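Apart from one protein chain that is not included, each protein chain of the complex appears where it belongs.
The chains carry the letters A, B and C, assigned in the order they are written, with residues numbered from 1 in each.
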Amino acid sequence: MPEAEPKTPLAQRSADVRRYALSAPDDVAAFAADLAAGRLDAHAIVAVIGKTHGNGLVNDYTRGHLTLALLTALSDATGLPRRTFQERIPFIFSGGVEGVLSPHFCVFTVTDVTVKAPGAPAAGARGLAVGVAHSTPMAIADIGRERQIAATADAVTEAMVSAGLKPADVAFVQVKGPAPSGAALAQAADGAEPPASTDPNRLMALGRAACAFGVARALGEAPTHRLVASALLRDRDIFSRVASVSAGVEVGLNEVVALGMAEGWAPGLTIASAPSADALDVRGLLACCAALGLAAWPEARPERLRAAFVKAEPSRDGSIRGRAHMMLDDGDISAQRHIRAAVGAVAAAALGDTAVFVSGGAEHQGPEGGGLVAVIAEND
Amino acid sequence: MPEAEPKTPLAQRSADVRRYALSAPDDVAAFAADLAAGRLDAHAIVAVIGKTHGNGLVNDYTRGHLTLALLTALSDATGLPRRTFQERIPFIFSGGVEGVLSPHFCVFTVTDVTVKAPGAPAAGARGLAVGVAHSTPMAIADIGRERQIAATADAVTEAMVSAGLKPADVAFVQVKGPAPSGAALAQAADGAEPPASTDPNRLMALGRAACAFGVARALGEAPTHRLVASALLRDRDIFSRVASVSAGVEVGLNEVVALGMAEGWAPGLTIASAPSADALDVRGLLACCAALGLAAWPEARPERLRAAFVKAEPSRDGSIRGRAHMMLDDGDISAQRHIRAAVGAVAAAALGDTAVFVSGGAEHQGPEGGGLVAVIAEND
Amino acid sequence: MPEAEPKTPLAQRSADVRRYALSAPDDVAAFAADLAAGRLDAHAIVAVIGKTHGNGLVNDYTRGHLTLALLTALSDATGLPRRTFQERIPFIFSGGVEGVLSPHFCVFTVTDVTVKAPGAPAAGARGLAVGVAHSTPMAIADIGRERQIAATADAVTEAMVSAGLKPADVAFVQVKGPAPSGAALAQAADGAEPPASTDPNRLMALGRAACAFGVARALGEAPTHRLVASALLRDRDIFSRVASVSAGVEVGLNEVVALGMAEGWAPGLTIASAPSADALDVRGLLACCAALGLAAWPEARPERLRAAFVKAEPSRDGSIRGRAHMMLDDGDISAQRHIRAAVGAVAAAALGDTAVFVSGGAEHQGPEGGGLVAVIAEND
Partner (left out) sequence: MPEAEPKTPLAQRSADVRRYALSAPDDVAAFAADLAAGRLDAHAIVAVIGKTHGNGLVNDYTRGHLTLALLTALSDATGLPRRTFQERIPFIFSGGVEGVLSPHFCVFTVTDVTVKAPGAPAAGARGLAVGVAHSTPMAIADIGRERQIAATADAVTEAMVSAGLKPADVAFVQVKGPAPSGAALAQAADGAEPPASTDPNRLMALGRAACAFGVARALGEAPTHRLVASALLRDRDIFSRVASVSAGVEVGLNEVVALGMAEGWAPGLTIASAPSADALDVRGLLACCAALGLAAWPEARPERLRAAFVKAEPSRDGSIRGRAHMMLDDGDISAQRHIRAAVGAVAAAALGDTAVFVSGGAEHQGPEGGGLVAVIAEND
């Protein structure tokens, strides 16, 4: 189709994803080596998403540990202060590599490229698009309330606009929101406005739920009048099909990374996503693999796989396909750790790769008792 | 083939498997109701195998709890003392329903049936065969030593003979061996012969390994000169393809249940088994499903499934398909709990059923870092 | 004082306490031996209180395990059905022997005695008095609500009346209330009246709080208008000085054991109790020891000690004497397990005995962040 070929050199953005294995929460040696060798440009980094070694609960410090190690490496490599990068780049880490899961982090970069004909993409061609935004700071009293829903929605919209993504083209929105420690929470309880919950784990859940509502509001996934604070953790039939939310003590606002396919972005990587109906449901994941041309279970070939993201949740009625599970009753192992181990293994078996970002706490992120998956792969 | 039809009524044994859900370790209500209603004959029960709510480690008392509850129900139903059943029936329970797994127990019964032509099976027809045996009592100093290997081998042979099973026809051998508590172990350390290990968890592992060697010896799965105590937990390339071993404080000898397909047993149920190469390997499980005509992942239909057994083990080199796992380093969650959650979810997703008996501690039971699976289903 | 001597034989009740070590949750061998030898009369048993091996949380089945084992032993010894004893005797077990704590159970018996002069006690002499009562059955929707407060208060009053105890003479009231499993709770959530909380652990806390309010109401420890459901887990300055409440899946009503000193009971054993201000506060415990003539820390001599009970709670503001504790933030170990380990060790060190009943979940049982202690000893 010669008429589609651009007459003049085309300015585009190009998104890339590098996945680093993580032998410990401060293992940034390969990352630092790439910076030192010029294989990675510190200024091109727009987001880092990863799974760290901790328990993924309130007292998981490995998320902050990796953040500090990465900031130190970036500062060492550039001579710039750590806060330069800290303020600009979302570092979104979810703790918990239960079962077969492997600790890792994915570095997202965006660079400007100029493509000349005839190698330039056809008109209408799309590539992986990445948009990033930070919300306004959140007080503890904001968490799990309308203010967090609104602030997240605004940040998601900002991220989409910056990437040229339309709502229908968004495949995955990762959000990291704040979660106070028990001590901070106890102090806040004496404030003018009490926290939405005085239980740290419940407040964490409310915060994740509010961020999911924020995504759904920005994307128009549900009627605005239903995406309200009073429906959080109650109206379980409301959910975003693309929101993935983590929370941790290490952030004080909502960080947003929106991923999708858009024009104006160089081809090379493609993202696909789908919801999952329950913890055993792999149809969505297999559909993503099919869309990306990846061979899946039982003879998976993950060579072109660049990143995979899974959200999951123990079903709240205590059963899966008619049989009881015990995750909600366990006083020794958090239900979030159980479900990550289980759903992470299913995804890893399907993909043939254990470096999957699996995050529990899927409140309003995919169907109740299920969740969602997203996969990024190199084009075939 | 009229020449194959039996001329006279055929005396056969018939094995059946009933799977009961378990809402708590003492939930024997449905079992007791079946006994009371005559749907289940206490005297026909030859073995009970199940997964209970505990952690599956040394301080898991739910195995003994279910045993006591079942014995009490049997005594209540028959008026016979509990020890009548305790001495005869192996109660083999593995604790740990991590992730999606569902607590349950399978009751194996054997009854004599007389089949008249023309409904009788053709000559050479085979059915699910069940053989049971108990070893001699094991002292703590016997665990993980030649005496346990030999005693297990003898018991497996006895079980096979009783069921008319040839080595090649054995699909699955479940063994339950003893594991002393830390206190009992500390006392034994002062004895004439010290225990093979003074670490309770290591001794548990040695004991499972010895039982696996016993199965392999009885079945001729490896040269006898390699199946020796000095090779336990060392020569990891030696393994049984059908042995599944649990250990617990609640038994003082090795209980053996051998399952396979043999003549002289009424058709109706079929068992298939296969080893698995690593924690993500589902080829063996899918092969079992294919052999049994069960639709598997992603549109599994478990209606005819009667029981599924899985052994699994975290790979000892700390990696799966080239990526690190963290199971061996975790001080909060035992590696056995991690692997059960992971491999159990993969099996449950493949089968569409979460009531799978998944047991960690697969030393010499299937390939290193992998394990084995066995599935029993109604004939199609 | 010859004028105080009774002229005629005196009919009295005599309370005794036997403490049994527990090597496993079904270790009732010594108990059964005492029944068989006539050293213990099954019909004289009025209550059993103990600490078992489990985690003390929702999925702790060791409480029910010991109950089943004791009922079986009682049935075996008497030929009576288990339910005869189950309906009459409160079996109140708290799981969790963290740190130095030792599993054990205390069997309380009451027998009628006739004392002749001159050995009879002086007029006004008092002995350990034991009163027992069961509340009406509690539905899940009753837990943590006014109905549980009222039912507990009625049961406490009944227990006091039966023992001839006046409110000022009550030293310790142990209550065991119901706590539904997550599955039962999920089912109940669809009922006409939703549970007071859909979080199993929070509902457990609300239930303990309601029982504590019931004790306080029966004893007049706080104004009735403050002992209302809306104050549960909120008005933390309201507390009983003698209530100790456990909750578990194994009971469906509130069981009450009231202990104190009263006339009409044979001397021999004495009970003392006191509140504690925080987790480090031992003044109350030392005062109990002084009252009972027990040598305490650092040269404790527990020979005459018969039983010790401690309730404790992590301070909710996250600090003890101005320094932070981390108990509330821990996703790996429940805060209740932390505090039992800590306060249990302090009590064991003070008493020189590790078989102490230490129970977390001290909501409204002693001062916020503290708790209470009670000690029973033989008279010097």
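Note that in this section a residue touches a chain if its C-beta (ideal position, glycine included) is under 8 Å from a C-beta of that chain, and two chains touch if they have at least 3 such contacts.
Computed from a prediction, not measured in an experiment: that's the story for all the values here.
When you scan C:79, C:124 or C:298 for touch with the missing chain, the hit is C:298.
From the options C:109, C:135 or C:354, the residue with contact to the chain not on display is C:354.
For the chain missing from the display, the contacting residue among C:141, C:189 or C:282 is C:282, taking the whole complex into account. Touching the chain that is not shown, out of C:26, C:221, C:317 or C:332: C:332 (per the contact rule at the top). Against the chain not displayed here, chain B makes contact via residues 55-60, 181-183, 186-187, 199-202, 316-319, 324, 326, 328-332, 334. Contact residues of chain A toward the unshown chain are 23-26, 53-54, 59, 61-62, 64-65, 68-69, 72, 181, 183, 249, 332. In the full complex, chain C touches the omitted chain through residues 21, 23, 53, 55, 97-104, 279-283, 286, 297-300, 320-321, 323-327, 332-333, 337-339, 341-346, 348-349, 352-355.
In this text, only the chains that are shown with their structure count from here on.
Distance from the chain A centre to the chain B centre is 41 Å, each centre being the mean of its Cα atoms. Looking at chain A, residues 55, 324, 326, 332 sit in touch with two or more other chains.
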